[in-house]
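Read the structure below first, then the notes.
== chain A ==
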Amino acid sequence: MNQSLAKVQNPYQPSRAKIVDIRDLTPDTRLFQVMLIDPKEREQFTYRPGQFCQISVMGTGEIPISISSSPTRPGLLEFCIRKVGRSTSSLHRLVPTDEIGIRGPYGNGFPVEYMQGKDVLIIAGGVGLAPVRSLLYYILDNRDQFNQVTLLYGARSLQDVLFPAELQTLEQHRDLNILVTLDRGDTSVWPYRVGLVTELFSEIEVAKNTVAAVCVPPVAYKFVTKELLAKKVAGEDIFMSLERKMHCGIGKCGCCAVGSKYCCQDGPVFSYWDALNLPDMI
Partner candidate 1 sequence: MARIHIDHISRVEGHGALTVELDGNTVRDVKLNLFEGMRGFERVVLGRPFTEIPAIICRICAICSAGHAITAHMAVEKALGIPVPAQTELLRELAFLGMFIESHSLHVFALALPDYLGYAGIADMAQDHKEVVTKALQIKKTGNAVQELIGGRAIHHVNTTFGGFGKLPSQSEVRELRAQLANCLTDMDGIVELLAGLSTPDYAGEEILFMAIRPAGDGYGFFGDTIVFSDGREAPVDQYKTAFQETESQYSNAKRSTVDGLPFMVGALARINLFGDRLTGKAAEALAKLQIPVPSKNALYNNLAQVVELVYALERAIEICDQILAEGLKAEPLPEVIVRSGQGTVATELPRGTLYHSFSFDDNGLVTAADVITPTALNQASVEQEITNLGTSYAGQTEDELQFLFERLVRAYDPCISCSVHIVQVKAEGRHTID
Partner candidate 2 sequence: MKAKPRIGIYGLTSCAGDQLVLVNCEDELLTILEAVDLRSFVMAHSDNPEGELDVAFVEGAVTQESDLETLKDVRSRAQILIAIGTCAVWGGIPYLSGMGTPLSDHVQVDYAIPGCPIEKTQLLKAIASLLRGDLPLSLPHPVCLECTIRENNCLLQAGEICCGPLTAGGCNARCPSLNRACFGCRGASHDPNYVSARQILEKHGFSVNEVRQRLALFSGKAYEKEGTQVG
């Protein structure tokens, strides 16, 4: 076993990227617009909705973050990052023109080809909107390939709603059905309701030909999938974007293993069917 294998590029080494713009979304979440510095790398960087990158603040560390922009709008990459710990705090201290490191894209992403010609029901909670935002724009930019599209979105309170203006524009002009619910707060403002995201199911019709895309906090998957199954969505048509501890993003460090699957490579998007097979998936 010592014949030299073809030399490949070091998969742990990030590419250099520049922060172009940072927008405050909520008190703890910001949208980062990022550009790869190397023009060749920028050109070659393609991805699918639901894929993620390993983002580095050199000196602090590296974390997995979903790509929140859509491949249909190339050039800048967008990441929507909630401040929860060391690395995310460090990211929040950065300003435009600062440099970060990017590796990726990693993971499988949502099966957009499979979703074509079907109704798409998207369910997001909290910062889980980040990966499905990519899917939303992807669908919008290929609107005729998809049937009815609905977004059920739950946030903690009014001020925690990500992209309120964007959501409003989408709902009004783009033929999308959007329902937003808050854990607590003001219900007089359209389109907000108060309650759990699962309660929104009572307000919608789910057609036979529906594919679901879910990204909610870890504890919520069981409840959401229950509702979906009750609405007769098939197990293999429920796609969930899962969270696990990740260090390498490329299936080496072992930390994100769920049964025989690696969340970073075989996921982060899994079908409900996978979850049935792998008992500690959700």
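Inclusion criterion for the candidates: all candidates are chains of the complex that A comes from, given by their letters.
Note that contacts are C-beta pairs under 8 Å (C-beta built on N, C-alpha and C of every residue); 3 or more make two chains touch, one makes a residue touch a chain; residues count from 1.
Predicted, not measured: the structure shown is a model, and the values here were computed from it.
With chain A as reference and 1 or 2 as options, the touching candidate in the complex turns out to be 2. For chain A in complex with candidate 2, the touching residues are 59-61, 86, 89-90, 93.
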